[in-house]
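All protein chains of the complex are present and in place, except for one that has been dropped.
Chain lettering (A and B) follows the sequence in which the chains are written, and residue indices restart at 1 in each chain.
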Amino acid sequence: MSSRVVVKLENVTKRFGDVVAVNNISFEVYRGELFSLLGPSGCGKTTTLRIIAGLEQPDEGRVYIEGVDVTKMPARERKVCLVFQEYAVFPHMSVYENIAFGLKVKKLPKAEIDKKVKEAAEILELSSYLNYKGGRLGLSEQQRVAIARCLVVEPKLLLLDEPLTLVDAKVRERMRRELKRIQRELETTMIYVTHDQLEALMLSDRVAVMRSGRIVQMGTPEEIYDNPKDLFVATFVGSPTMNLVEGVLELEENKLVLKTPSYKYILSKEVESNIIQSLLGSEVVVGFRPEDAEVRNDGVLEGTVKLIEIVEDRKILHIKINEDEVRVFVDLLAPFTEGQKVKIRINPLKLHIFEKKTGRKLLKGVVSG
Amino acid sequence: MLRRILTNALMWLVLIIAVVWTVIPVMWMISLSFKTYGEWRTPSLLPRNPTLDNYIMLFSPQALGIFIAYTAILEPIVGPLSRTLIISATATVIAVMIGFFTAYGASRYNSPGPFTLFFTLLTRMLPPATFVTPIVIYFTTLYLIDNIIGLILLYAATTVTYAIWILKGFIDAIPVEWEEAALLEGASPLQVLFKVIIPIARPGLVVAGLFIFLMAWTELLFALVLTNLNVPLSVQVSKYVTAVGALWGVQAAAALLSSIIPLVIGYLIQRHLITGFTFGLVRG
Partner (left out) sequence: MTFLELQKISKTIGNKVILHEIDFKVGKGEIVAIIGPPGSGKTTLLKIISGLLAPTSGRIYLEGKDITNTPPHERGFSMVFEIPPVYPDRTGYENIAFPLRLKKLNEDEIRKRVLAVADLLGIRHILDRKPSTYSGGEYQRVALARALVTEPRLLLLDEPFRNLDAKIREAMVSWFKDLHKKIGVTIIYSTHDPLEGMTMGDKILVLLKGIQKQFGSASELLARPTDLDVDEFISIPALNILKGYIDECSESGVKLSFKNAMLKIPKKLLKCERGQEVFVAFRPHDVKIDTGEGVGVFKGRIININYTGRNQLVSLETDDTIIRAVVGKDVKLKIGSTVSIIPSIENLRLYDANTKKLLE
């Protein structure tokens, strides 16, 4: 085992009664990296984290931390620290005492504790709060105290279980930026559990997307976003959700056509038939992200604007095309109205084609880039 | 590794002692209730000649002539049993009702004020024996001695504080928004109470009720002092072993009988205890 690896899970399975919460999971987390477990509620991500922390015992498989088999080691001997979603700060203690708590338990000399607490407070911008009682803090400060408490004990590994879920939108946005910066500066190895795909993309060096106790895809945020392995990852990651249309692929005069029971869509005027050949005639789901299509006069798909939403700096048109609805980004100031007819063109390089039966990705891009 | 084995061994030891400590007396009681007179004082766990004589004796003391000396003072168990049933059930209903309304007021309107609420606990901090005498004087003037109404009132009054504190916890956990939604929809405050709060707090009502029922069922001190002829079950059970003589087997039978009824009631209402009690935020 290379010394780069801080955590290694080997075929870990955990059952609760009849429910398999974690199903034969293996992965490695490297030194200094922020690794995210991303998935919807009940996918097993928190259980996986708790197994690493030692709060749950796996039924099968092994857990290694820095090469040592810790599967049976009690939580307190593992030198990992866990930040919970809430209730992580003692309300009756001051911020200083909260941060110092782990060090006092270890009976470190006072001067050393003082130095470490002040350093951590500095990094997390808590210096001005040190004398506040924990109970008086807002949620974002509480979470920062919780993280500071973990940082001072210099854990081999910092585990975070949806620490930003309960804080409000503005603070969450700031914390995402700060956490990433702090993690990079301190080079702490972190495992981060979240249901929020944007959070995972923004923070992580690598992401494992989980579903029903299994890891569906693992990779850098770019890989996960640009090259989802199956329909689940494609729709779970990315906001607004990837557009999907079901049908059978056909080629007509070198145009790619998707046939649904009652309609025929021209997906792309340009297509390299040798790329697409093997897929013709099979039942597929075609997907494209809202940013990979544009409204153009020479577009090949025509529909009616059903709804306009503002998302950050852009507008999203919900366009009804026959029975399907797709979303396309347009400029914030673009003068579209609901009920208007528009044409869209999809970037043929960014078409994702999935097998309908299994959801497996078959192809990305119908022309070579 | 050795340490882990030691901890495990110690854990088992403690468990075994605890089980022996609690289970053996009960087993002894069961066995004793089926033993014949001659066996009462023999230290065997199983009765050699199992008999129902002790149970027959409970229901018709005259049936077994050999104990004639006692039968004069013992009435059939049906009387005390039905008295205790009436006393415990009525006291429970009264205590839970008063407790619920007080708890609701305390939880939602902060009445009757935190101190008064705490004060109700104070009555339970004194040893009961300290107010036996005042109660006796009090009850004599009210003609409540040897009267089941007296015991009902006394039990309801002494247990209501438990009902308040148990129920307050349950009501506190119900979001006030749930009441406000009903108010908006046109419910009157009483409808809110009966159609929203009481059904949702039902597990709490059941817990408080069961707890109070058991206290009333087993209470001995006041029952002993305040009754003479109309004795409740707890007093009756104590009467089988007196200075005059000891009907051990019969007492064991009576004790068994008196513990079976709360057991049955507890079993019947336990499903109310496990009904979903998830409040507030449900995550998808």
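Descriptive notes on the structure:
The criterion applied here is as follows: a residue touches a chain if its C-beta (ideal position, glycine included) is under 8 Å from a C-beta of that chain, and two chains touch if they have at least 3 such contacts.
Computed from a prediction, not measured in an experiment: that's the story for all the values here.
The omitted chain makes contact with just one of the residues A:174, A:269 or A:296: A:174. Across A:6, A:83 or A:203, the single residue that touches the chain missing here is A:203. Taking the complete complex into account, B:199 is the one of B:38, B:127 or B:199 that touches the chain left out. Set against the missing chain, the residues A:72, A:184 or A:296 yield one that touches it, A:184.
Residues 40-41, 168-170, 173-174, 176-177, 180-181, 184, 195-199, 201-203, 221-222, 225, 236-241, 289, 291, 307, 309-313, 318, 332 of chain A touch the missing chain (whole complex, contact as defined above). In the full complex, chain B touches the hidden chain at residues 175, 177-178, 180-187, 191, 195-196, 199-200, 202, 275-284.
Operating definition for what follows: only the chains that are shown with their structure count from here on.
Centre-to-centre separation of chain A and chain B, using mean CA positions: 54 Å.
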